[in-house]
Structure formats: C-alpha cells, structure tokens
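Only a part of the assembly is drawn; its chains keep their places, and the rest are absent.
By written order: A and B. Residues from 1 in each chain.
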Amino acid sequence: MAKQLFDKMLYGGDYNPEQWPREIWDEDMRLFKKAHINSATVNVFSWAKLQPSEQEYNFSELDDIINMLSKENYEIVLGTSTAAIPAWLCRKYPDIMRVDFEGRKQRVGHRHNHCPNSPTFHRFAKRLVSKVAERYGDNPHVKVWHISNEYGGECYCENCERAFRVWVKDKYKTIDAVNEAWNMHFWSHTLHSFDDIFVPNYLGDGISDTAAAYAGLSIDYRRFNSESLLNNFIMEREAIREFDKETPVTTNFMGAYKPLDYFKWAKEMDIASWDNYPGLHTTLSQTNMNNDLMRGVKDGQSFMLMEQTPSQQNWQPYNTLKRPGKMRAQSYQTIAHGADTIQFFQMRRTKGAVEKFHGAVIEHVGHEQTRVFREVTELGKELEQLGDTLIGAETKARVGILFDWDNYWALEYTSGPTVDLRYVDQIQRYYDACYNQQVAIDMIHMDSDFEKYDIVLAPVLYMVKEGIAEKIDAFVKQGGTFLTTYMSGIVDQSDNVHLGGYPGPLRETLGIWVEEIDALAPNSYNSIKTESDLFEKNDYTCMMICDLMHTEGAEVIAEYGSDFYKGMPVVTKNKRGEGEAWYVGAVLEQNMLNELIAQLLDQKGIKGFGPLPEGVEIASRVKDGKEFFFVMNHSDQTHTIETEFEGYTDLLSGEKAQRSIELQSFDVQILTP
Amino acid sequence: MAKQLFDKMLYGGDYNPEQWPREIWDEDMRLFKKAHINSATVNVFSWAKLQPSEQEYNFSELDDIINMLSKENYEIVLGTSTAAIPAWLCRKYPDIMRVDFEGRKQRVGHRHNHCPNSPTFHRFAKRLVSKVAERYGDNPHVKVWHISNEYGGECYCENCERAFRVWVKDKYKTIDAVNEAWNMHFWSHTLHSFDDIFVPNYLGDGISDTAAAYAGLSIDYRRFNSESLLNNFIMEREAIREFDKETPVTTNFMGAYKPLDYFKWAKEMDIASWDNYPGLHTTLSQTNMNNDLMRGVKDGQSFMLMEQTPSQQNWQPYNTLKRPGKMRAQSYQTIAHGADTIQFFQMRRTKGAVEKFHGAVIEHVGHEQTRVFREVTELGKELEQLGDTLIGAETKARVGILFDWDNYWALEYTSGPTVDLRYVDQIQRYYDACYNQQVAIDMIHMDSDFEKYDIVLAPVLYMVKEGIAEKIDAFVKQGGTFLTTYMSGIVDQSDNVHLGGYPGPLRETLGIWVEEIDALAPNSYNSIKTESDLFEKNDYTCMMICDLMHTEGAEVIAEYGSDFYKGMPVVTKNKRGEGEAWYVGAVLEQNMLNELIAQLLDQKGIKGFGPLPEGVEIASRVKDGKEFFFVMNHSDQTHTIETEFEGYTDLLSGEKAQRSIELQSFDVQILTP
C-alpha cells in the first residue's frame, strides 16, 4: 500500500557547496529561492573532507552548510558520504578496494567501488555514519537519509571469496547439496569442501557478464553480491537508527539495473528513489517501465525522483540538450507514474572533473539569465502551487508484469539458444504492447499478490522457483488471465532444468508441451498464420526464437506458416478453471503483440487511453478517491486528441478541458473531474 | 594405408550417467537399445569423482557404469578424465593451472586449461590414468581409449618458460643459433644466454594470436606448446599401454584447429577422431575439407566422428535446429569422407551448466517421443543394417592439397602485406575449386608421398622448410602438376626470408620471379586478361594480394588488366621435366579459380562428379575393390541429377538406380555396382 511520506513535493537536488568558496553560498541561496526550490541533497561525497585521517573528523564545513540550509528552511536530503573512499584510507587499507571481474585489484579512484565484504569498509563506514547521524539526526530539516549513492557493481576479492563460502554454506548446508544445485558433476567440477569454492570471475568459472560455465554458481554469486551490498546499506541504516528512529531512509536506484535485486533492497528502505537519465534512444515506454518498476519495488508506494538533469547529460556518447519544455514534461511523466519529488543532479555545475559538462540548475555562467534556470523556475512555481495535491497518490493498475532479478541473471547467462535474447528487452516488448493501449501497469515480483490483477504477464519466465507455478495456476483457476512466452518454465532456482518437458511446472497450466526451441539467425523470420478474430490480419511474422510445441489441451490461436514446423502452434490459449493461460512461442512482430494484448485487456474490460499519437501519453493517479489524469505531449509536434475529460479542470492552467484537447509540443495538463 | 579397427560402425556418444540418479540408468539402457545405439563414451569428465582427495580414489560408480554397459554389450569408448582439474587439486597445487596470453594466472574453472608442463599435472594425471587402465584395460568391451578431451590452447607460465628454454636449447644448441633463427639482432633483442628467453605472450614479444614481434620465436613457441600437450597425450598413452597393449588410443580433434599440429599428433595415435560442429555459415566444402584433413592426418585411414549434435548446439551465437533429415545427411557426408563411427555429444541432455542447451539423443523431456530421438533411431537402424560394409573403406584421391601447421602459424603472424590473408581461408578456396568438380581430395603434409598424386596444390606455401623445394621439383620433373600461389616460398622454417628473390627456393621450379607484392584495400580489385582457352571468358578480377612478377621461363597464362602493373603476368605455367608448375599471383575470383582447377584436373584425366546443383554432393569410397558412391542432397530442395550409376543398387533402400536420380531434400543414397 502507498504511504505518504512528504507533505509537499521535494524540489531541489544535489548541492555540493564544499566545492565552492563560501561567498558563492549566499548566491546559491538567493537563486534556489528564486527557482522555488525547497530541498537540497548534501553530503553525498564528502568522506575525505569529513575525515581527513584515521583519527580525525571535521564537521565544521558540513555544520555550516546544514545550518545555512536549516536557517533558510530547506528540506534536507542528507547523504552519508560513503560512496567514495578517501585516498588515505585506500592507501592504508588496500583491502577496502575491489578486485574486478578480470582479477585486477583496484587502487584509489572513482567511486562506488569499495569491497562490500571488507572489514575495513564496515568499520570505517559505520563509524562515519554514526557520527553523521549523531550530529544531524535530530535536525528537523533532515527529511530523508540518502545512504551511499548508486550502489552497484561486483567485487571478486579474497574477502568476498571467504564470505561467499560462508554464504553458500548457510544456504546449502552440505557440499553435496551445492554440487547438486550447481550441477558441478558436469565437467567434473565436483566440490569436496566449501573451500573448493572459488569466486566465478574471469580467472575461474566466469566468462563474461552474460556467460558462465556454471550459471547456478554465477547466479548465486550475483545473489550474494547484491546481498553483500544490501548489508552495507543495512549497516548504515542501523547506524542511523541508533540516533534517528524515524526519518525515512533511501538510496538511489537506477531503474532495471542488473546487478542489484531491487525488490529485496526496497524491503529494507522506507522509500524508493531513482535516477532517471534517458539516452538518445530511450523510448517513453522504457522510461515508464522504469518508473513503474521503481513504484513496484515498494508495491505501489510513491517514490523519489532523486536525480534527473535539467537539460544535458555528459556521460552519454552524444549529450543533446533537452528541448524547451521537455524537462518539464519529463518531470510530470515521472509524477504521473509515482514520483513525490523532483530533484536534479546538479544544483550548481561543478567546475572540474568528469561531470563538469553535466547540466545544472545554475550553469557555469553563474547567473539566472539562462533558459535552463528559467525552465527550472517555471516548474518550481507550478510544483509549489500543486502543494500536496498529488503527494502519495496511487496508480490503480489491473495488469501486472512480472519482473524478477533471478530471471534477469539466469536468462542472460544461458549459453544458447541465441545471444540476442536479453531479459529487459523481452519484458519491454510486452510493456510496450500495454503502453500502446495506455493502460496502467504494475511491475510486480514473485511475492506480489497476483489476485489483485486481472491480467498477469510473465514474459521469459525462464526460472520458475519453488511455489511459483502453483501460485500462477491458482491465479488462473480463480479467473485470472496469465500469459507467458518462449523460454519460460525452463529451470529451477539453481538453473537446473525442470525435467520432463518444457515449460516444466507451467506445462499443465498452459496445456502445451514445447518439444524443441529453434533459434533464428538475425534478420531471419518465420511467418505466422491465424484465423482468430483477435487479430486484424491473417499473416504476421516472428523471429529470434521459435518454439516447436504441441498442445495438451490448449487451443491454437495462431500457427507457424513456414519451415518444417509449419502448422505447429505458436500462440495458444488454455482455459483452466475460471481463467485463461496464454502462451506465445516466438518473438512476435510488435504489431501482432499489440493486438493480442489489446484483446486480452478488452476481454477483461480494461480500458486504456490508447492508442494515442506517438509521443502523447495519458496516465492517471488517484488520491483520496479523486482521479488525476496526466495528459502529456512528449513530441515536438502539436497533437489534437479526443478524450472523455470534457469539463475537467487542468490543475496547472486552471482551465476547463473540452472534449477535443490540443496539445502543443511538450504540453502537460493534469485534469481532474 | 587405411587400417580397419572396428568390425562395425560405432554408434553412440557421450554418456555421463554420473550426473544422474541411478534410477535413470535403466531407462537409458532401454532407450539406447531402442535407438540401435551400440556404443557409449564414458569417463571423459570424472576426475573429481574418481579422486576426491590427494590420497583417495573411488571407482565404485564408474565400476557400476562399466559393468552395466558391459553387461548390455556396449562398445565402450573409455575416457581418461584428465581434461578438467578437480577443485581441490587446483587449490592445493596452483601451478597446475595456466597463465594466459595476457599474463593472468588462471584459478579453478572451466576445462582444458591445465599447464602442460606442470609437474603436478604429470604426477597426478599419470597416477589417475594408470589406475583407470589397470582397472578397465582388460575389459573386452573397451574398444577405444579416449584420452583427455579436445586438447588445445596455450600456457605461458613459469613452468612453461623453463621448459621452453630447455626445448630451445635442445633444438638450437647455441644461443647464437637462436639469435640467427629468430633474427634477434633486429631491434637489438640479441640473446646472450638461454635464460634471456621469455615466453612470447602479451607482456613480452607477443602481440596477439596473429601478430608477433619475432615470428620465429612465436612459431617455435607454438611448436613447443603443441609438443608439450602432445607429451601429455603420450604420457597418458604410455600409462595405458602398461596395462593394455592393444586397444586403440585416440583423442578428439577439432578440424583445422590452429594451436595443435595434428599431423604430428596423429602419428602418436592409433586412430584419429574429431568433433564436427558446423555453424550457421559453415559450407559443405568446409566440412569436407575438415573431414578430409581428419582422414589425412593418418594418411588416409578411416577416422571416428567422435562428436556431433543430434540437432542443436548451444555455444554458437544462433543455434538453429537441424532440419528433419539433415543430421542423417551430415552423418553420411562424414562416412563418405572417411568416418567409421557416428557418435553424438550428448546421449542424455545435461540438466545444468553451460551445455544444458546442447542437443542430445534423449532430450530434457526424457522420453523417446521426440523428433530427434526418432531421427537418431532411424539412422541407427540403417547403420546397423550396413554392418561392416563400409568399415575401413578408402578414398582414392589423385589430388593432394598441402596443409601445414607451420605455414598456418607463420602466415598469420606476418605483419603485412594485408591483414585479410588467413591460412585456412586460402586453402579452402582451392579446396572449393576441387569440390566444385566433386573430385576426391587428400589433405596432405610435408612428409606425404607426393608421387601418389597427379596433382599437388600448395596454396600460400609461405614457409618452405628444408628439403621441400627439392621434393616439389622432383615431383614436377617426374610428371606431376604442381600449383602454388602468392605468398609462397617466402621464408624458411624460422620465418627468415629466403633471400635472392621470391618465391625463394621455388623460383626455378616455377620459372618466375616475384619482384613486389601489392596489397589491395578491401573491396578493391584488379582485372585480369587472358587469351588462354583454359578459361571461358577473357576477363576476370582478382583482389587482396597481387604479385608483380616476371617470368623466367614460365608461360604467361593470364595477366593483369589494370594499374601500373597492367600486362604483368598473374597466372603462369612452367613446363619442367615431365610436369608442370603453376603459379597464381593473386587472389582470383572463385569462378576463374574453379575453371583453372577444372582444366588441371581435365588434363590429368581426373573426372569428378561435378559441377552439381548446390547442396548436392557425390563422394566415393572403396573397400575390397568395391566402390561405393554416396549421393547426397544437403539442400532443402529437390534436385534431379544425371549420373552414370544406372542399375547400381542403393544400399539404404535396396532399390536400383536409374540414370536420372531425383533427390528429395536431405536424401542420401549409397550406390554400388
């Protein structure tokens, strides 16, 4: 259930005054006020300043910053400063740094690269965070704790190896169980002792980020690594909680970031937050899937948009400016999908180092006479006017899409049948089909309550862990519509195949048996024939993966049109209990997929706002029984759309909507009855 | 001479029951019988099971497997289990693992990665193999010893460095001779002691797999490495021979695999065997060249097809299924070129680890109601009926193509004139021209008896070692037709140029002098003009490499049509004694090359079955004076061909052939008078 943590939109961003002479601070205060900014994130990267040596701490500068912000009545997002290790500390305790996948010990440099199992890290980080929490924990302006920053990556050092052995022993108890789980008898890797376990990097059983000799081992190492970093988070949170029992704690996520199981993480956090940096080729639907995932990690609770750029990024290959109005539209897109805050990286553009070309509220020119500042100000004014209207509003979705980090890892470790099968891409195809209908989606996990949804989509549900098949079957029997695809039901939680025929434990629910899985070369296609009135045409194409399947009770909706499996089913529907279980046996052309999903929605009476012209989007949130419709045009063209919002009021302009709404480029309306 | 080692086709494959609960073994026996399988390869990867610790051996499970197979009367291909190192052994004796080209010490992981010069490896491997041989050496069901598995790769560790210094000293005696051989005075790498020699990996004089500062050094290192691994093989063979004097010994090759000089290896083996895994773009001609090479390594003796997939691979980027009938046709293609066995990897599909998506006789579904099982069964039935008819049959080739690992290594180390010149590609072009005529080819080596052939083709004979030029000249003078190309006769066995004008020691035989070697940019061409009636047209093109040559007695067959060397010869023929020596000075378009080779064959009265429609192939083998014609259609279309086999009997169908034979997709006939 959603929980309201703020009483107004947090509007601000990363503020690093310690990089600047103090005379600039006053100017900052003036400019922030002018831009209607009410929040500042500080102390994200200051460890080396706070602790100049092993014995010495120095909070004087941070005191001044916090005092100034408090005096000026800012909401403070307070960092813990543990995401970059001071040089003196690396130098003195080299175990604090990671060993990378290729076995190279890292030295001082960059950030987000401490070893999560380094006792040195634990000791020093805990001491630091305790001191910070002790000092500022009772400051009422501190609204959120921002622990570390963009946790990520992996370590393969000796500390981790030792810790991993313990972790494996905790999980499996006996070495025989490990051999069984990872199928170590294959290639005679049978382990005789927990000490026989080596970290699976390039020098051992790892091959790359997407290939492993023993996927069971590598998947477990990913679980272990994600947990190790999560333990760092928990350690810091506990240090804070000693001095501050209440202020919400978060750390900033990165969407569908592969190395961390954000569902597990979010359970330990009071609020989720994320950094939204769409690239040149990021679609609106991709951004929305990320937004929905960030809302999903805490089961629908509003999240913080911890970072976005006011205009330009610096680390993409080609960093285009955000066109006028685009940043505002993107901000509302995020709010429409669950954000309670809009924060920027960065407030004042840093003058040196790798991010100096990253956009900021205050540009290098230093004054407010810039397009970017004006746009930030205009948005600030609007958000201020909105007050708490939308804070904590909820998204009412009747469709859930299963997202699962274990599947993400496992699917991408498979050697065969095709290298082109990437987890997020496949999930996205189904999200896109829903987006095409402009329906609300929840990104859900294995423990989610499926019964809340009319439809559950589970593309590439490659790994079916214990209890999941039963849960799906119950959902179907009770009337739900369930859909899964090629490469589903293949393995158990350890990446061992569910023997007895694909899709393993889902076979009965789906009423099919997949005998073989063909992989097509790039730019190769099979054709699809269908007589079903679900589709507009009789002929479509598919690609990449083609299941050769037999029905075992399911109804054939479409079949292959060519090759030796011409006439075999490719899309099937199995009626079961009150519900239906669908199977899609190949990567369908997107048109066909869109039509299929549209029909499933229709059958459940789920009415979206789509299809809409490209770039136009409508999303809704509900608060206190009141529904808010976000009508947005993300394109650079004017679009006129017919809606059912006639007479509704636009919160932003105060004007009444007509049935036909003309949207200029980057226009946004928030309509409410 | 060919030698018959089996009394029937070995039909079976890799069987790893130790991965499975015992209750499955009975089912395996039932299914194998059903599929007419008569052979099983076991114990390829079991070291860690056989030897759980330094002092402990445990053969109970293997005993059970061998007993079961023996009882069921299977022919056993018995592995030695040394291709993957137990974790406990790596952990205790890290010297057993390799150091890679980039200087990284490997840890536990994967397989085929022990250091060939590790004393630890020698000690433990020998002990293990002795025990296995002692235990099972007198079992009459053991038909072949399968030592290790797919030997390959290189090691650059300290053990190898020490051993290499000894090897170099043995070969060259004095350090001055080394300096001379490797031309170490260049760039002042003059060595003053054998201790000055360092392994040529990336940290030293290596650059990459295909580039070296001192090719002489790197080529010697390849020789040393190939020999080091061969010594491992010999060590195991000797351990076996202590207990089993007779059972043939093999290890599985991989076609034109670069790191190992298979000609040298095959001398130490009783029978050659190989693993045939054509990829998406592998041509029939490429597979045949590999087959012929595998027959050539033992001078024409039949070989074992140790591995192929019943349908799908897993480690290619795109693993398509073998269409119905394709596996059968591929099996007969292998038999047609010299195989006495058809074996699969794998018998039962493994349930976990990196090869779980690799095809198997018994799929994950576990029963026999699969297309793949049916096809395996049908083939098994046919092979059973064929009995020993084709076992040990020979290929009668009048054309030999020289293949030489020293050339392979040396040519690909050259810096200049073009990076596009790859050894196997160039050999393949000439093989393709022969294949176009559907004539039998022997892949021959430097010590082969050239006099057995009417024609010897030696494309890119870059390295001409001592005695070879004289051998070629004698062959020509005695009436042989010899052909070589651009980039031939350039260097001696140490990669030092044969001074005095290209093609060095071949110059007199060929009657030409190559003054310069031009390299063309990709997609650049020169034209060729010819008035010779050998060719159908007067104009062709060539590419990549263009020799600027002068005749010194040879006749000009074709000349360049453009650029500043317009009018210079590009194809020449030199009559010498009773024979002819041909030189091709540029990479000809394949059409022209096909016509040229067709004419050379014609002049020698060698009559092939080609050209045939694409995908159709005819090959013959002879046994006891009886000739067997394999007529195969590897395409997915029906083809009708005119043959001279009217009235011949098809061994498979028992039907009589007509002059005009219609071949359905993947049809195979084995016709005999």
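Some points to look at:
In this section, contacts are C-beta pairs under 8 Å (C-beta built on N, C-alpha and C of every residue); 3 or more make two chains touch, one makes a residue touch a chain.
Keep in mind that what you see is a predicted model, and the values were worked out from it rather than measured.
Taken over the full complex in this file rather than the chains on view, the one protein sequence occurs as 3 copies, with 2 of them shown.
Rule of thumb we're sticking to: only the chains that are shown with their structure count from here on.
Centre to centre, using the average C-alpha position, subunit A and subunit B are separated by 49 Å. Of all the residues in subunit A, the ones that touch subunit B in their complex are 102-103, 182-193, 195-198, 200, 202-206, 211-216, 414-420, 491, 494-497, 499-502, 513, 515-522, 548, 563-564.
Across the interface of their complex, subunit A is touched by residues 16, 18-19, 45-49, 52-53, 81, 84, 86-88, 91, 104-111, 280, 311-321, 323-324, 349-358, 363-366, 370-372 of subunit B.
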